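The complex appears here minus one protein chain, its other protein chains still in place.
Moving on, here comes chain A:
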């Protein structure tokens, strides 16, 4: 069984060649074999009368086996192992993509029904059935997230600067440890912390937008510290020394050399931290609550936010259940778009602000 299609090719390899020439499968053969395996798996699955899951499992196993055996018989052991691992890695990748694609697909399918102008211009004020929108929730999410960012970024960035530029020894280790612990805090705990804090300060039954911002900050600060710290560590020490050797004080070196050099990474880190908290539900549920009208003042009473809005649309529908479900899906879609937009912004920041080489 020769894979070489050229008729004139000499069959025995001349022994004088320094590098061993190997027989190769044709370029598309592995893919074809894999697909054949998948088809066979589907057939077997249909015969045994099982569903989609077994089709996929049988197909993947048979496809991988077909590619491996073919490569083993034609190309030898090393190449066969290579093909086997390629199959496994590709399968793992496909598996990882399944939930993501399915999620986007479902949310798009259900959310597009109410993805209209009314949704973005109307609140839920005095709406119990159809119509209505998330105008108040979208703006509320933006206000509270902006406030949380305004609290977290200065604290987080300065902590990172302290850790990288000043801290030494035990204090540094302690701070790093507690930042790591804070990264793992469940979001409901952050919410309860803000709830308890503001109840102590302002008495019972207080619900403010700023409470939510504080709760989100508790979640956001460690993420900001971590990402900023990593980025600041990447700034070459030579630049700090160059600046210090010019007679520039340390704080000016940090403000004018270290931070500008790292600005792209800092912007990316902060944006990703924002994306991380923009969809938080639990802390906002207990601190900010929900209203049907538009309230943009985070220091005065309840506010609406997208995640909480989606939650209540789903769990407490009014007269027209389908209308409420549709709004919940659309709110989820808007949240996904928001997070995606933030990621795009992060990429743009890192591209636009990166130091130019000028070559």
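Observations on the model:
Following the convention adopted for this analysis, contacts are C-beta pairs under 8 Å (C-beta built on N, C-alpha and C of every residue); 3 or more make two chains touch, one makes a residue touch a chain; residues count from 1.
The rule is short, and it goes like this: contacts and distances are computed from a predicted model.
Considering only "Cytochrome c-type biogenesis protein", "Phosphate transport system ATP-binding protein", "glutamate synthase (NADPH)" or "Heme exporter protein A", the record for the omitted chain gives "Phosphate transport system ATP-binding protein", by its UniProt protein name. Across the entire complex, the residue among A:45, A:64, A:152 or A:243 in touch with the chain not shown is A:243.
Contact with the omitted chain, checked across A:107, A:151 or A:257, is made by A:257. The set of chain A residues touching the chain not shown comprises 168, 236, 238-249, 252-253, 256-257, 260-261, 263, 355-359.
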